[in-house]
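Every protein chain but one is kept in place in this view of the complex.
This part shows chain A:
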Amino acid sequence: MILRTPPQRKRRAGSDADLDADLDLDLAAAVAVATGRTPVSDRRLVPYGRPTALVSASGPEEPSGDMVCTYHCRQMVKSEFVVALDTAEKAVQEYRVMLDTLEKQLSKSEDERNTYHDKLNYVEQDLAATKGRESALQERLLKELGEYQERYRQQVKKIGELEVKLNKEIDSRISAESSSASAKETVKELERAMQRSSENLEREKKALQKELSYMQDDSKLSISKLNAELERMSLRAQNSEKEAKMLNEQLEDMKKQLNECLREKNETELRLLDSTPFSVQRNPTDDQKLIKLLQEELRNYEKEVHEARRLKSSYTNFELLSEKLLEEQSRRKRAETELSKLQEIEAKAQKLELELASCTSLLGNMPDVSSYSNIADLQRQALTDLNKLGEVTSRLKELEVTLEFAEISKQRAEGEATFAKERAESASREVKRLELLLTAVSEERDRLRKDHNMLSNQKTRDGDDMSSKKMESELSQMEKVVRELDNTLHEQRELISQQHAELNLMNEKLSIEARKAKSLEREGDQLRSQVALLESKLGHGDYSASSTKVLRMVNTLAMDSEAKETIEALQAELKKTKERLQAIEELKGQADAGTVVDANVAEKLAQLKNQVATLEKREERYKAVFLERISVFRKACCSLFGYQIVMNDEQQPNGIHVTRFTLQSVYAQTDDEKLEFLYESGSTNIVVNGYTSQHEIAQQVDVFIRKMKSIPAFTANLTMESFNKRSIC
């Protein structure tokens, strides 16, 4: 057994010692417990791992109580050391396990840390994105705000314009009101004028009625006159008939007398022939002529009688005419009454027209006013008047029909009147002829008288006075008859003249009636035109709002088609608005998401901060634990393997990271006894330094590392050698 005294351990300075201080202390404590003293160069035992500074600081002034190891002591120490080594090894194993667990925990914590770091990064990215979105939104909002402000300004402008318009409208309304007031005044004036005109019309109507009544009275008077004259005429006709009969009878008597006269004449002629052949030769021719003349006269008289009969028939015709005239007069009266009604209706229609015109003018003047209660009343009146008008038109038609009848009858009457005129003319002509005849007869009578006187002279001379007397008496009778006929003729002439006068009157009346009929026709035409106008208005579709309501079906086909079109348009608009809404919602969603993200981020941030804080705490704790553990581990490693390991990361000039491990044996006698290794990608190489370049060490490096390629063997051998050196020393 090689006993080696451990070399005198010097105290190490530097930061590397701090980490393994506890471990060293523990080991030293264990050694100290086992030995009580540590061997040093001055034969005193120095506790292992104690910092040299402390020792050196306290060394010269206060020499420690550790005693220098003796041989016996060394043996004891060795056994104790072995025990302590075992315990230390166990502890190292425990520590290793602990280290493993800690490493696992560390790796876990590192993973967690990484994940949390990733999360943090993610959250930060989110935060940045949200910030970006927020800024975009803010920009959009600003833009929208600007647009809204512009719109607001425009609206304000519009409002201003509208206010101006409103003011204008108000002004126009005021003007309209003033115009309506003026229109009302005009309406009132018109109403007054209407009243005046209606009063005038009433007055005129009354005057006309008076005239009409006068006319009626006149016509009545004339009719009564005519009737009286007609009666007179009829009586005269009757008288004339009677006279004619009488005359006929007288004529017959005259004929008889003539026959007797002729007979007597023949007798006298015969006598005369017998008595005076010269006178007889001359006289019979004269007598025959006379007789012929007388016969002619008789024939003429007969003709006159016929004419008288004709005249009688004309009288009867006159009677018929008078009756017809009466009928016509009654018709005329009816027509006049209807005319008065027509005038009234015309006046009403004119009133209505005026009112309507005034209303339309009023409506024209007042553009905003659509209806007045007065207008409605007027319209109602107009409607009622229209109904009346309808009735009137029917009456008018009836009147027209009666007028036509009257015209026809008038024409007939005119024809008859002309016929009667012609007859009267013919009668007058005949009268003239009769007069001429009468004059001729009277001349012949005178001649006959003269002849008769001549004859009577002759008879007186001849002694035939009796027959001549008879003849004279007959002649005187004849004269009387002729006078009577003259008288009747004269009367008839008078009658004819009267009839002429009546006919003239009738003609005048007829002309008046014709004029009236024409005026009626004119009025009828006017009324017809008015009716046509009103009918056209009605046909046009006008209606009174007070009595009539115009309705239409709500869901008409036009409406349906319109509705379809509008629905389509609305649907299109709806689509657009939906799209807009979606866009806005998206924007809002983004904004909300941003805010939510913000809120979430804040929350998350808070959480993460908490987590980070906890993690940091944990990390600190882990660090602390790790430091504790690593220090334990290092101490354990140091105590177990006899080397203090210092690890440093280095960057080579070529940029490759290299880990430098610096090992210092616990048995190293100087600080320069350090082994340096570079760990690079799984391979560990020894770095040549002053210590390793020493011959003894360089040989070991060559043997163990370069030849045997075992660093642990090299370190173990070196540890043993240095331990021996120390223990031997």
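By definition in this document, contacts are C-beta pairs under 8 Å (C-beta built on N, C-alpha and C of every residue); 3 or more make two chains touch, one makes a residue touch a chain; residues count from 1.
Operating definition for what follows: contacts and distances are computed from a predicted model.
UniProt records the chain missing from this view under the protein name "Mitotic spindle checkpoint protein MAD2", selected from "Protein Mo25", "SKP1-like protein", "Ribosomal RNA-processing protein 42" or "Mitotic spindle checkpoint protein MAD2".
Check A:S536, A:T566, A:Q582 or A:S710 against the missing chain and you find that the one touching it is A:S536.
Here the missing chain is touched by one residue of A:S213, A:N266, A:T439 or A:T548, and it is A:T548.
Considering the complete assembly, chain A touches the hidden chain via residues 536, 538-543, 545-558, 560-561.
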